[in-house]
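The complex appears here without one of its protein chains, the remainder shown in place.
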Amino acid sequence: MEIDAKMVEYVAELAKLRLSEPEKAAMQQDLTKVLQYMDVLNQLDTADVPPLTHVSGVENVFREDEAKPSFGREKILQNAIAVEDGCFKVPQTVE
Amino acid sequence: MSGYKNTGYEVVIGLEVHVELNTATKIFCNCSTAFGAEPNTHVCPVCSGMPGVLPVLNRKVLEKAVAAGLATNCTITQQCKFDRKNYFYPDLPKAYQTSQLYLPICRNGYVEIEGDDGPKKVRIHQIHMEEDAGKLNHDAKSGSTLIDYNRCGVPLLEIVSEPDMRSAAEVQAYLEKLKSTMEYLNVSDCKMQEGSMRADVNLSVRRVGDPELGTRTETKNMNSFKAIARSIEYEIFRQIEVLEDGGRVQQETRRWDDEKGIGYAMRSKEDAHDYRYFPEPDLAPINISDAYLAEIAAAIPELPDQKKTRYVADYKLSAYDAAQLTRSRYLAELFEQTVVLGGDPKEAANFLIGDCMRLLNAEGREPESLSFSPENLAALLKLVAASTINKTTAKAVFEKIYTENIDPAAYVKANGLEMLSDDSELDSLIADIVAANPKSVADYQGGKKAAAGFLVGQVMKATKGKADAAKVNAKLQEILNKQA
Partner (left out) sequence: MREKTAKELRAALKAGETSAAALAECYLAKIAAEDAAYHAYNTINERAAAEAAAVDKRLADGLDSPLAGVPVAIKDNIATETMPTTCSSKILQGFMSPYNATVIEKLAAAGAVLLGKTNMDEFAMGSTTETSCTGVTKNPWDTAKVPGGSSGGSAAAVAAGLAPVALGSDTGGSIRQPCAYCGLTGMKPTYGAVSRYGLLAYGSSLDQIGPIAHTAADCAAVLQVIAGYDEKDSTSAKDVRFDFAAALTGDIAGKKIGLPKNYLGEGLDAEIRAAILAAAEQFAALGAEIEEFEMPMLEYAVPAYYIIASAEASSNLSRYDGIKYGYHPEGFADLEDLYLSARSEGFGPEVKRRIMLGTFALSSGYYDAYYQKALKVRALIRQNFDAAFAKYDAIISPVAPTTAPRLGESLSDPLAMYLSDIYTVAVNLVGIPAISLPCGFDAAGMPIGMQLLGAMWSDDKLIDLAHAYQLHTDWHEKSPARKEAE
């Protein structure tokens, strides 16, 4: 898999990373190298293999629908960038 | 409505409906789901996306999702998993929504509605479980947005229909069917004004007979039947106009401004649709047994359509009355309890559909907010049946029951509202009225039969409305005809 500059920009946009031009170039090179190496997986025929997502075999884990006291608001907000009226405050979102 | 029917276009509509489940706690943590709390007070590290936290699924969410699927004729996915849907937005603290894409809990169902051309099935593509996002409050003055995570993690079902609806009326019928079904199942309160039921409308138009679907737009996040209907009408005409002008409909996401009555396109973003779904590693897979399915199925109550059929068969109600009563589970239950307590089914239906709904509608309230007991309604119906009070009095007493849940028998007695049962008293009253109104008597006898109505009214007035109007009428006729 060859990664082109456009792909690096697209992925960076998805990942919300701002890369400088040298960073982009290095990223393009590194990702291409790593992904080309990863293409080794295509040597394996996996057509009939179900993907393994959960390894421990644990299933059907539930909690009861019983309310417990929530956390103190100040603890949730204690690391925030800005707080107003008990809320996290950010620049206005645009729709 | 349906003014486009003659334009040569057909409308194709599919819906994504979000229904908030009425669990006590959130989907993945023990925080309360109660509506209207102070910002960020129903929040813990899990639902606020603190580093290192893990979700644990609320048992009731699965139960309710399965019930919703069974009630809408879906196949339940017995090996089911959650997936992460990744995107950045401040109302989503983890920057991913835990949802279902690859193995949604319910697939391939349908609901039956009364369509434009008779009964029809609207197919359900899938129903999946997911978490709600937080609430953003915009402060235009300071140019900032305030984030409240109270709603984060409130459990939702997303019900995705096939594009089977052809008009705003069918959309309304479908939504009402979903709403009543979810209420009957006790899955959701479907309070649209609180946002616990909201719909995204996917809509396209095409020339009648065209086998290809047109380009569709998605109008997002509407939470009233009226707004949905208006936005659909608007969007239909907008798309037809674009096509008629030789243009092309853009595939886009739109918003509906109900105050201004206009729809508008949202700023589209290049990355908007690459959500990078993948199986959620933090939640254990769900393996639903046949026994569990049977258990949920057995607990499903009688649904609106079944009730409707039974009301027509057992209580001889009209299909219309039965449909009105069963639209709300609460109303239907009130009706049934009243009947069990000895109230006449037809009379009970009349009061509930007529007076009761009229009063509710005037206040813009839902049947769930009714506070009177079936005992008092049944007692009222018995007073009417025994001719203790007449119909006019009964209506007035019902309003008292509606507002204050009074005991009708005690109320009638205390206010002396019983009908005059003493015939001799009534006879002398009638004689007095006849004597005092010679002109009306003459008119009647001269052929103006309507004059009798005036005389009946005078008698009723004299009895303060407590006489049996039918009886008064009969007695008057007898006297007048005799005199003639």
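Going by the order they are written in, the chains are A and B; count residues from 1 in each one.
The definition used in the following text is that a residue touches a chain if its C-beta (ideal position, glycine included) is under 8 Å from a C-beta of that chain, and two chains touch if they have at least 3 such contacts.
From a predicted model like this one, the values you see are computed outputs, not experimental measurements.
**Student:** For the chain that is not shown, enumerate the shown chains it touches in the whole assembly.
**Tutor:** Those shown chains that the absent chain touches are A, B.
**Student:** Sort through B:K26, B:H42 or B:K94 and give me the one touching the missing partner chain.
**Tutor:** With B:K26, B:H42 or B:K94 as choices, the missing chain is touched by B:K94.
**Student:** Looking beyond the chains shown, say which of B:C47, B:A65, B:L243 or B:A284 touches the absent one.
**Tutor:** Touches the omitted chain: B:A284.
**Student:** Can you list, in ascending order, the chain A residues touching the missing chain?
**Tutor:** Contacting residues on chain A, toward the hidden partner: 1, 3, 7-8, 10-12, 14-19, 23, 27, 30-31, 33-35, 37-38, 40-42, 44, 46, 49-58, 61, 63, 71, 75-76, 78-81, 88, 90-94.
**Student:** Given the full complex, what residues of chain B touch the hidden partner chain?
**Tutor:** 45, 48-57, 84, 86, 88, 90, 93-96, 145, 147, 273-274, 276-278, 281-284
The working rule: only the chains that are shown with their structure count from here on.
**Student:** Indicate the whole-number Å distance between the mean C-alpha point of chain A and the mean C-alpha point of chain B.
**Tutor:** Centres of chain A and chain B (C-alpha means) sit 40 Å apart.
**Student:** In their shared complex, at which residues does chain B touch chain A?
**Tutor:** Within the complex, chain B contacts chain A at residues 23-25, 30-32, 38-45, 48, 50, 56-62, 81, 88-90, 136-140, 143-149, 255, 266-267, 270-271, 274, 276, 279, 281, 283-287.
**Student:** Going by the contact rule at the top, pick out the chain A residues touching chain B in the complex.
**Tutor:** 10, 13-14, 16, 51, 53-54, 58-68, 70-71, 73, 76-77, 82, 84-95
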